[in-house]
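Take this structure first; my questions come after.
With one protein chain withheld, the remaining protein chains of the complex are depicted in position.
And now, subunit A:
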């Protein structure tokens, strides 16, 4: 049994208006990896490459030591995309019976239990579900396969706070087994606090930062001030009238005087300011 469930190494994808420029990260067993970044950063493209839905232009992409998209690897991977992968006219109650033959470890009982727990109406058709219910249906489908690796692309979009907490709780239960692993991409970064072990920050098709979540967050701080822009290095400086704010490396905090307020940075702050810096460089 390998310790790495999935590996992306120097992944390059070239599209007319977008490129992933050599990103690398891994999903070790027993780890929840959060993939964050602004819209268009490449989160979904990276996930699609990991699932073998698109062919990369370069690099190495593996799950369970097998090439991306290999059917043996997909049989061990639960997948939650931003929309349910089911026809609108299918009834929720029949979805399990339709796809069960493809999964040797499928549990219909677990599927039904999860639908009930997540309050997904079983007699409705997939097309009649709200966006949030569709995500919950995808999660129930993914977990009924008894996967080792769970990949979620923007699972919180369209969900109310109570449902987001329910999903986070289910992911934590899934992670009770130390052989499991999760990759969750999101732009609602607050939900990663207390859930993710590692963070990968994607900005403009590149990995802007990655590492254990607490280390990534603790190496940055937010600075706020008024008047002239600071001479010290600030990442993604933003102005609002006289006020300015930006992200700094914690090691640079000594360069600022008492007139500048220095706070802890959140994941959101890191994503926003690294994104702003990237946009400035691109301009």
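FYI, contacts are C-beta pairs under 8 Å (C-beta built on N, C-alpha and C of every residue); 3 or more make two chains touch, one makes a residue touch a chain; residues count from 1.
Here is the rule we use: contacts and distances are computed from a predicted model.
Peer 1: Quick one: find the hidden chain's UniProt protein name among "RNA polymerase sigma factor", "ABC-2 transporter permease", "assimilatory sulfite reductase (ferredoxin)" or "FAD-linked oxidase".
Peer 2: The chain we cannot see is recorded in UniProt as "ABC-2 transporter permease".
Peer 1: Of A:74, A:92 or A:248, which residue touches the hidden chain?
Peer 2: Result: among the candidates, A:74 touches the missing chain.
Peer 1: Looking at A:87, A:229 or A:279, which residue reaches the missing chain?
Peer 2: A:87
Peer 1: Provide the residue numbers of subunit A that touch the chain removed from this figure.
Peer 2: Residues of subunit A in touch with the missing chain: 48, 51-55, 69, 71-75, 77, 79, 81, 83-90, 98-99, 101-103.
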